[in-house]
Every structure is written in structure tokens, then in C-alpha cells.
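Complex shown without one protein chain; remaining protein chains in place.
The chains carry the letters A, B and C, assigned in the order they are written, with residues numbered from 1 in each.
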Amino acid sequence: MLKFVFRRIINSIPIIILVMILSFLIIHIMPGDPVRTMLGDKASEEQIINMRKQLNLDKPLMKQFTIWIKDIIRFDFGESISWKEPTLIIIKERIEPTFLLAIIGTLLSTLIGIPLGILSAKQHGKLTEKCLSVLSLVSISLPAFWIAIIMIQLFGVNIRIFPVSGFHSIKSVGLLASLYELSLPGIILGIMHSGQIGRMTKTSMLEVMQQDYLRTARAKGVKEFYVLNLHGLKNALSSIVVVIGFSFASLLGGAIVIEQIFNIPGVGNLAINSILSRDYPLIQGILLFIALIFILINMLTDIICALINPKVRYEHE
Amino acid sequence: MCKLLNIENLTIVANEKNRKVKITDNVSLSLNSGESMGIIGESGCGKSITALSILGLNNPNINIIDGNIFFENICLNKLSSGNLRKICGSKIGMIFQEPMTALNPVFTIEQQLSEPLKIHLKLSKSAIKSKCIELLESAGIKNASAMLKYYPHQLSGGMRQRVVIAMAIACKPKLLIADEPTTALDVTIQAQILHIIKKLIKENNMALLIISHDIGVISKLSQEVSVMYSGEIIEQDSKTNIIENPMHPYSEKLINSAKELNNGCNHLSVVNGSVPRPEENIMGCKFAARCEFCRNICKEKKPSLIKKNNGNGYVRCWKYINDQNLY
Amino acid sequence: MDENIILQVNNLNKQFRSGNHKIQAINNISFNVKKGETFALVGESGCGKTTTGRLLIKLVDADSGEIIFKGTNISNLSNNKFRKLRPSIQIIFQDPYGSLNPRMKIKKLLSEAVKSNTENKSDINDVIWELIKSVGLEVSDLDKYPHEFSGGQRQRICIARAIATQPDLIICDEPVSALDLLVQAQILNLLKELQKKYGFSYIFISHNLSVVRYISDRVAVMCMGKIVEEGTTEEIFNNPSHIYTKLLLDSILDLTDNEKSEDLYKTYYDDKYQVAIDYVSKSSSKLNWISPTHYVLQDI
Partner (left out) sequence: MSMNKKNVNSYIAIGIILLIIPLILGLLANVLSTYDPYETDPLIRLKSPNSEHIMGTDDLGRDVFTRTLYGIRISLYIGFMVTFFSLIIGVVVGTVSAFYPWTSRILMRLVDGIMAFPTIILAISLAGILGSGTKNIIIALSISYFPMIARITKNATLEVLGMEYIESAIALGKNDLYIIFNYILPNIASRVMVQVTFTFAMAILNESILSFLGVGIKVPTPSLGGMVNDGRNYISTAPWIITFPGLIISWIVLSLNMIGDGMRDALDPRCKNRG
């Protein structure tokens, strides 16, 4: 198992390097001069030259790249122009609500998605399954921003049961109050992501339900409940874990729209603000940070999968 | 004396799209305790489905529409699923065709092997472990205690099939059903597995129902043989009679080509055509289109299974039905 | 070199890697195939017989060794150069469901095969009609898709495709293993009949000794990537000399159940199998010739 973890870490090194390259290049693909766009038309020639120097844009591309890589290795993701602060520090301040929101969303969607997925696999072809599958389709088809606005109107303005805006850290108001502030966005995210998890659960359960080993289990006299939920689910679990991991990672990367609408000062909110204010070093830093989180979560889900399914472990060795 | 297993007029249909397709038609079999019976037939003749229907293991779209399956005078197909489960694995054990997929990849051999012991025998933990080792050893596995910690993918096909066998006999069932137990295995392994099954049924005085497409396998393990063709039993007799003197033209061809291949010959006798598809509606004998003795009556009316003149066997062919039996 | 020899294989080797393990799939094998004969490679799963077949038509490249086909060493030929020779060596696979493109009608499947032989000048429709009839199917079947046929019929289509290029050698990789016994007999007879008519050679790969005995002229027994014994069919079946060949032959299930074989069974296979495997893994590459056509791999 340790061997597997080690290999998995080694395997993700090239992708990490690639992500560094891509997030470095992203600023260079933009048409025109990034500095000029950043500072606007009114900027003086001197300001532009200074900024260029500050961002190392006056140096040759390869030199810029090595500086970029060296900085990252020292955990320096660059410095924001508008905030005049290192990117990582800004992100650090923003990570708490995003992290909480991701946990609420993932937890809810898993709790809703997995049982409903198993149910619709069991009821395959029956009315229950058809209703559930339409529901899950609807849940992945609705635009989050639209639903969020309507929900705020319904539950925050018309019936005031949920707070609709802002977030205060656990330190300042306590865990429960913080969670309460995130309840409505959390529920929306949970329901929307539950569709995806439910669909994956159903698909992989249906696949597992065709397998011979379930028949063997039945022939041994194992109760139907255990046939499905022990023999079946443990096999289906690895692909479900992948989806859960994926949805957790994308929430950590920032539920951009939801954070924007609910005015939650999280990573997604930061990302969109940095884009709107054309703070390119900050965009670069955030992109890299989110991609690294993504890779890390992927790695963790793979390791969890290997723990569940010994076959995965051996295939890699 | 009551029969151990008695299948009466079993008719099974599969629900496909908007129609129903008959898989087996009026299949009757019976087996006394300690006896062995083989069902031989080509792929798709309904032999496996018959065997799986005994324990109710068929897919939900395959249903018994007529007939009954009695095991020790209990009608299995009318039993509640809870009561049927008590028989599965304890009184009837089953060995499957594909050892590669029959074991659950995410559980160790010990976890899987101990399940029937836990469910039916309610043994203590320590007793289960020693019983597991004993079972694996009786299935011809030498380093049994080390094997317990393994996962299925770490074993070869032959080894996995031994584990499946050990699982099937864990509670010393009265009846063992083996559905093509060696088809997926190499010839040398096949010989080992057949020997193990033979040894185990003798030691535990189990009855055996073996399903195979290979007359060689059937002849090694069973005393009685039923030949199935396109969902029907067309001949049923002792093994010796079937092998030495097959009466139905199909069994004759089947046995002969097996003999020809085994003994080495210069030209194989050939039966043209192929098995009719289950959805084809055939009025007369299912084999008529491929039969060299085919007469008009064969195509028009289905022959019934009649007792052979010499001995206890049955055959379903107009050749042996006297004209007076046609009213 | 013997005029009659159409394929000569010398010291062929192939190693596969899976992770850190190296598996010697093919271990220094040599054999030849004569014009118009059927040469069988027989052995259990994993013995390397299928890999050998794939090496011969360069679906996989060999690590070392020579494959001389009609006087040309094809083992070091580039893929582009070999492409022109490909139609002369055809292959028939085990699984009749996976070996026909499900998106093509039979007509297209056959015509693309006929077209690969550029020397063929006659009208393509005539050729296809003749082909489909020669494998026992109807002309009306040409407009169907593969899924409309049974396993046996599909194998006939595969055969028609293989002979369409007028090959000199056809590799049959377990062509009847997936078929029912009576259909097996049909296909085996068809293969024999076509060989008589067109005079090509077969390399017949199978695990089924009875089938091999019926169809082949010469047999090579493979185990763990080595040829452990080679000889004419009579020699192999009447005078098996290698312990592994004997074991294989003993494993054939005869239809008589004599009780005296029971004792033989008891420990026979478990032990014998291990002995045979050990024997093969230790044996040298030296050949022990029993007759001009019959040899076994010698012990160290």
C-alpha cells in the first residue's frame, strides 16, 4: 500500500510541472500587452515600465519562466497588484468559507446521492427510477446562479428562514453561526451535486449488479440486503468515490457563482474579482493553487479507491 | 421414497422487449440422494437456466411460467425468498462456470468462504477459521492457511475454482449443482477439478447435477444423462446407454462427433444448419430441419417424451413412436 | 533450402514486461511450415501459442529471431514494406463476435479483403459471390450485418475474408473453440475442404488436442514459451515422448469411465503437473531427435 501511495505521488509530478507551465503561459496568450490592459489607457509610460519590471515581463520568456518556477518552489505564488500582498496570504484568508462550503455541499450531496442512486439501481426500469432519473437530470441542468437568486428571494426575503449574504469566520462568530450563514448556499450546492453523485452511483451499481459474484453470494444464502449493500456497494464504491472527490475538488476550487451571489468572501469570489479587476499575477496564483488542490484531491481519491479495492492496488504495482 | 430433487414440467420464458421467448419447455428431471445426473446440450439450449432456476438465481426478466421444482418435497419456486435463502448454500451448493468472475474481487478468500459457515452453521470465529482451512484442503489446496488472506485476483483460474467448490460444499449440502465447472479451464486443470468434485461427492454422499456441453465431462461425473436441445429434453437415460447406444438422432450425432474427434478419424460426420433460435416458432420436432430421418410428421407435430423399449430411458422422437400411438 | 518450405522460423524470442516483471512469452522457438500442410501449435493458455501467431504476422514485433516467409526475412522488414506482403498471410481468430467490424455489411467486409490483393483482376462481384458460396453461405447474406449471424456463420465469414486475398498461409487461432461441437465439425471440415481446393498452409493454434489430431499433419507442443516436442500427428499421439505431452494426452477425457483410472487421478495431476512444469522450466535448448521428424526438448 505504501508502495502504491509512493508511486501515485511520483506519477503526479509531471502533471504538477505541466500545471505550472500552463498557469505561467496563460498570461502570455492574451492578445496585446497585459500591462497596458491592466493599467488602463491613462497609465503613463513610466508606470508601464515600472510594472513591467515588477512582473519581470521585461526579461526573456525562459528567464521569466525559471523565476516563476523558483518562486513557486519557495511557495511564493506571486504578488497581487491591487492588494499589494502575496497571493498565498490572500488565498489563506479566503479559504475558510470555501472549505466549509465544500464540506457542507459534498456531505449533503453524498447523503442524498448515494441512497437515491442505489434505490434507482434497484428499481431499474420501474416508475421510481424514471422519476429519480428525471430529477437528477433536472438537477444537473439548472443554472446554479438562477436557482440561487430565486432561492434567496424565496427563503431569504419572502420567508426569512435563511441568511442570504455574507460570511463571518468561525473565530469571530463561532462554528454554528458560520455554518448557519452557509446553510442556504450549502443546501443548493448539495442538491445540485447530488444529481451527479446519484447518477454515478446508479450506473456503477447497475454494472455491479450484473456481476457473477453477486449470484455466488446469493447461492451461498446471503441476504439480499447484504448482497447489494455489502458485496455490491463495496465494488461500486471506488467509482463513486471518484465522483465525490471530483465534486469536492471543484467546490474547493470555488463555487464561483454561488460565492458571488451569496457574497461569501471565498476563493471563487476572489477568483472572479481578480479577473474582473485584471489582476493578472493574482489570477495566475489562484489558478495554480486551485489546480494543485485539484491534483491533490485526485491523488487522495485514488488512494482511497486503492484502499477499497485491492485490485486497483495491484494493477499499479 | 421421495426424490431429492424433482423438476416437473418446467417451462421458463424470458421477457424480451415486447415479447416472451420460451427458454425451456416442459423439462422434467429427478434425482435421488447420492445420485448424479448430467445435462448436456449446446450453448443456448436452456441447460444453465434450468440449473439456475432451482435456486432462483436467474435474472429477473426470466420467469418460470409453468411447472414446479421440488427439493425434499418442498416446492422451491413457490418458497418465499427468505426460506429459499435458508436452503441456498446449506442444502444445495452451486459451482459456477467462470471462476474469474464468480468471486468478489474486494473480499479476501477467508471473508467469502466464511459467509456460508456464518449464515447457516452459525459457527464461532475460531471454528470458522479452522473449518475454512479444512474446506480449502479438501478442495486440493495445499497452503490453505496462507491462501485465506489472499484476494481472488492473486489466484489462478484453477485455484479460484477450488475456492468456489470449497464454498459450495461448506455446509455439506445434499445436492451440488455444477454449471459448466471446467469450461473456462485448461485441460490439465480440468482433470484436477473433475477429480476433486468426484472425490467430494463421494465423501459427503452428495447428489450432483452437472451441466456441461462436453460429453467427456458428463461421462466422468454422472450416472444419468439428460440431453437437451433447444429448450427440451430429447433423451434421458443412463450414461452407458447414452454413450453406447444413443437413440435420438441428435444425441447420436453429438456422441458420434465426440467419439470421432477423440479417437482420431479422417472425416467428421457433419450435421448441417444450426440450432433454431428460441424465438422461432417450431410446430414439430425442433431437430427436424437438421435430421436425416425427418419425415412429414416430424415437421408438423411435436413428439412426446416416450419410454424406451429397452430399459428405463426416455426419448423424444417420432422414429420410436409406433403408429398406434398416434391414435 | 527446401522448395516446399513456405515459412521458416528460427530462434524466435519475445519478452513482455508487466511492471517490473519480465515474462519470456516466447523462448527460442524454431519450426517450419510446408506448402499445403497443417502445422499445429498446441498448448494450454499462456503457453505462448497465440503470441507466436501474432509475431508471425507482425502484429507484435519479435525481440530476436528470424521469420522467413517464401524466402524473405520478414522479421526485420519495416511495416510499410511488409504491408505489401500481408495479404499472403491471413489470420482467423477465436472469437467470431469480435473479429468482424460490426459497422460493415458482409459485402463490404469481403470486398475490402478482395481488394487488398491487387493482382486480382477479375470482376469483384463475381469473386465475392464465389467466396460466399464456397464457405456455405447464401448470396442474399451479403447485405446483412455481422450481428445477424450465428457464431458458426460468422466464423465462415471470417474464413471467406481470409481466403479472399488468395493467401499462402492462414493462421487459425483457436478457430473453433468458441463453437458448439456440431458446428465445430462443420468448420473443421470446411477448413480441410478449402485447403484441398486452394492448397494453402495452415498454422493451427489450439488447446484442444482432439481437434488438433483431426486437422493437422504435424504438431508442436508448447509449454511456457518453448516447443517441448514436435513431430507428425501420428508420432505425437502414438509415441508422446515429453512428460508434458504425455500429461496433456492423459488429460483428454475419454467417454469410458473405467474405475481403474480413479487411482491414477488421485494424486496424478497435482503432482505430475508440477513435475512437468519444473521439467520444462529447467530444460536446455538442446533437441533430442527421435526420428527425422520428431524431437523432444532435452533435459539438462
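Everything below uses one rule, namely that a residue touches a chain if its C-beta (ideal position, glycine included) is under 8 Å from a C-beta of that chain, and two chains touch if they have at least 3 such contacts.
As the structure is a prediction and not an experimental result, all values here were calculated from the model.
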**Fill in**
The one residue from C:L7, C:A25 or C:I89 touching the chain left out of view is C:I89
**Message:** Just to verify: which one of C:A25, C:L100 or C:L255 makes contact with the chain not shown?
**Reply:** C:L100
**Complete:** Contact with the hidden chain, among A:L2, A:I29 or A:L176, goes to A:I29
**Fill in**
Even though one chain is not shown, chain C touches it at residues 54, 57, 59, 83-87, 89-91, 93, 95, 98-104, 112-113, 116, 158, 161, 165
**Fill in**
Missing-chain contacts on chain A, rising order, are 14-15, 18-19, 21-22, 26-27, 29-31, 125, 130, 133, 137-138, 140-147, 149-150, 153, 157, 206-207, 210, 249-250, 253-254, 256-257, 260, 268, 271-272, 275-276, 278, 280, 283, 287, 290-291, 294-295
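Keep this in mind: only the chains that are shown with their structure count from here on.
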**Message:** I'd like to verify one number: the distance from the centre of chain A to the centre of chain B, where each centre is the average of its C-alpha atoms, in whole angstrom.
**Reply:** 52
**Request:** Enumerate the contact residues on chain B facing chain C in the complex.
**Result:** 42-43, 140, 186-188, 190-192, 194-195, 198, 213-217, 219-220, 239, 243, 253-255, 257-262, 264-265, 267-272, 274-275
**Fill in**
In their shared complex, chain B is touched by residues of chain C numbered 44-45, 150, 152-153, 180-186, 188-189, 207-211, 213-214, 237, 247-248, 250-257, 265-266, 269-270, 273
**Fill in**
Given the complex, residues on chain A that touch chain B span 211-213, 215-224, 231, 234-235, 308-311, 314
